[in-house]
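All protein chains but one are shown at their positions in the complex.
Naming follows writing order (A and B), and every chain is counted from residue 1.
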Amino acid sequence: MIQNNPISRIVAHIVLIIGILIVAFPIYYAFIASTQSLQDIMRPPLSLLPGGHFWENYTTALFGGIGRIGGVGVGRLLINTTIMALAIAVGKIIISILSAYAIVFFRFPGRMIFFWLIFITLMLPVEVRILPTYKVMVDLGLIDTYTGLTVPLMASATATLLFRQFFMTIPGELVEAARVDGAGPWRFFKDILLPLSKTNIAALFVILFIYGWTQYLWPLLMTNRNDMTTIVIGLRKMISFADADTEWHLVMVTCILAILPPVLVVVLMQRWFVRGLVETEK
Amino acid sequence: MTFRGTSLSLAFGLILASSTSSFALTEISWWHAMTGANNEVVETLSKEFNESQSEYKVVPVFKGTYPETLNAGIAAFRAKQAPHIMQVFDAGTGVMMGAEGAIKPVADILSMGGAKFDKSLYLPGIVAYYSKPDGTMLSFPYNSSSPILYYNKDIFKKAGLDENNPPKTWPEVWEAAKKIKTSGAAKCGYTSTWLTWIHTENFAAWNNLSYGTNENGIAGTDVELKINAPLFVKHFQELADLAKDGTFRYGGRTSEAKPLFLSGECGIFTESSGGLGDVVKSGMNYGTGQLPYDPDAKGAPQNTTPGGASLWVFGGKTDAEYKGVAAFFTFLSRTDIQARLHQVSGYLPVTLAAYEETKKSGFYDKNPAREIPIKQMMGKAPTENSKGVRLPNLPQVRDIENEEFENMLSGKQTAQQALDNAVKRGNAAIKQANGQ
Partner (left out) sequence: MASSTRVTFPNKFLPYLLLAPQLAITIVFFYWPASQAIRQSVLREDPFGLSTQFVGLGNFKRILSDPNYLNSLQVTVVFSIATAVIAMGFALMFAVMADKVIRGKGIYRTLMIWPYAVAPAIAGMLWLFLFNPSMGTFAYMIRSAGYNWDPLLNSGQAMLLVVAAAAWKQISYNFLFFVAGLQSIPKSLIEAAAIDGAGETKRFWTIVFPLLAPTTFFLLVVNTVYAFFDTFGIIHAVTGGGPGKATETLVYKVYNDGFVNLILGDSAAQSVILMVIVIGLTAIQFRYVERKVHYG
């Protein structure tokens, strides 16, 4: 072992603490703002400690009146966003593990064509082709449905690529052994591949959950009804671009509510997330 | 198709195809861009209309900012899923008018509802802006506003200015602003929202200057911009000079400058009359005045033009649906509704009756600021320079102007250069939009 000298270790701690201050500050500040009154927010500088309006602001945002967001409560929006994030995460994982399985463990005519058909879509963001995609959605009658909100966002190859890479590291002897034991493709998949992929699946789940949670342009166009939209869009609706006043204190409460669930997912699942992320993407 | 949600809906019992059971009701969808308190007004109005009768149900839907709403509506039209009613901002008027095959004139719809449509009931300046050159009213004015001047009385007092006498001309504004800054009464003298709408489009109308050929586009879509004429250049050079030491502060392209005034950082402010609500809410000691004019301009002040948004109706719907739209517009035109909308939201009343009633109730004696935009718009019969600006691509031209203004205010170019560039780029963009 190399012994780091204590001074360099102290420096390291200081740098890390500064780093964390930078990284965490914007979120902390949003929380501070969410506990202040509107008047205080409008007159900078804002205090660095929480204000006295925590309960007031949070109860107003959660249960107040006919609702700032077209008569729909924040709760409903959080449920929608959760459904969207979960459906995208789970759907994408199922779809991609199956296709990666097909590509790595089978030989069949047209395999490379299919492979490239899928991988060309690897990084093309939905923003770039949103107008024609929208038309397709309308033609299929998917506006204002959870299917419309979620299924098209599964059309990206990232997850498939990750599984493919991981599967390619699995030694051929394992497959051979399985075949000698008389295990068919299904049993191999269920008994060997799935357990081996656990970490990857967990990491992908986190990544995709966040991907789904943070969508913006897509739900904006895909939903017409207020009760089908997501929390990020709801947040946008609260910020006034026309003539009305923006209630920044309530905006900040909603901000915190919109940030909290994905942060919890990342932090609580960080062990798998980190391991999977680093192992698969490299 | 097999993949349509099969595996997912199995996986999640939560995924329910949400159903709206509305058999007897004819649903009227209304896409809008109203946020915050104005969103509540939209919801309340729809609710009241729905409760007032049992045949139709208006369903309001927020679709994002004004441009996003317009775009979503257009995309939906192309996909044959257009809403019945769509709120389109002033700058989008030219875009909608260019699409005669896509829309149904409001004049036709109102007469379908049985009630005879009488244009003379509506405020002439507003109706003129939303009508075709032949006089057919194409859209229903929902929220109209005009720019006025606001000032902070406390700051005026501190700076030794007459708090009961707001500046009436631009040179007076510059003087007052400098005094505010030099006396230390506030950090900045003057700020404004919407340089395009207030300092270009309304500056032209109010000073009876031409913004572009063909009556600023009202008479035809072929327009050449005229905003690099000497008086515009002088005006913008003065703004640019004041910006150098912070006497004038730029807040952003749309309404972002508002907090600068509300927080007391700037003493004078030009902004839409629709912004009054926030000023009142902030609890500051404010005063209002007419939009300043340029004393060098002949015939100034002329009249200001309406901003805000109007409701457009898409074509291709059933008669029953159009009857519902007509019923809703008739409801919106009701004197009591209009008077309340006007008094609560600060937008202009659409009908003369609502104006008269508000006047009779003594509302303006207590709230003189609410009458300023109406007087500004009705003071004089509009000339060919002051009916408003209508371009096939006004949003794009505004963007171009904003970009050039920003480069001017940051000292990268003079007002002459900025306006010359804006005219050159704007004309090219208009040509392209006209398909030339």
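In this text, a contact is a pair of C-beta atoms (placed from the backbone, for glycine too) under 8 Å apart; a residue touches a chain by one contact, two chains touch by 3 or more.
These figures come from a predicted structure and were not determined experimentally.
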Residue in contact with the excluded chain [from B:E68, B:D222, B:D296 or B:E371]: B:E68
From B:E43, B:D294 or B:D399, residue that would touch the chain that is not displayed: B:D399
Hidden partner chain, residues of subunit A it touches: 1-2, 4, 8-9, 11-13, 15-16, 19-20, 22-24, 26-27, 29-30, 33, 41-46, 94-96, 98-99, 101-108, 111, 114, 117-125, 127-129, 131-133, 135-136, 140, 151-152, 154-155, 157, 160-161, 165, 168-169, 172-173, 175-176, 179, 184-185, 188, 210, 213-217, 232, 235-236, 239, 248, 252, 255, 258-259, 262-263, 265-267, 270, 274, 277-278, 281-282
Footprint left on subunit B by the chain that the document does not show: 1-3, 7, 67-68, 71, 74, 77-78, 95, 98-99, 101-102, 243, 250-253, 256-257, 259-260, 263, 265, 393, 395-396, 399, 402-404, 406-407, 409-410, 412, 429, 432-433, 435
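To be clear about the criterion, only the chains that are shown with their structure count from here on.
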Separation of subunit A from subunit B, taking each centre as the mean of its C-alpha atoms, in whole Å: 37
Residue ranges of subunit A in contact with subunit B within the complex: 42-44, 66, 68-71, 79, 83, 86-87, 90-91, 94, 131, 134-135, 138-140, 142-147, 150-151, 220-221, 224-228, 236-247
Interface residues, subunit B side, partner subunit A - complex: 1, 3-5, 7-9, 11-12, 14-15, 17-18, 29, 31, 33-40, 43-44, 59-66, 68, 72, 75-76, 78-81, 83, 143, 145, 254-255, 259, 262-263, 272, 274-275, 277-278, 281-282, 346
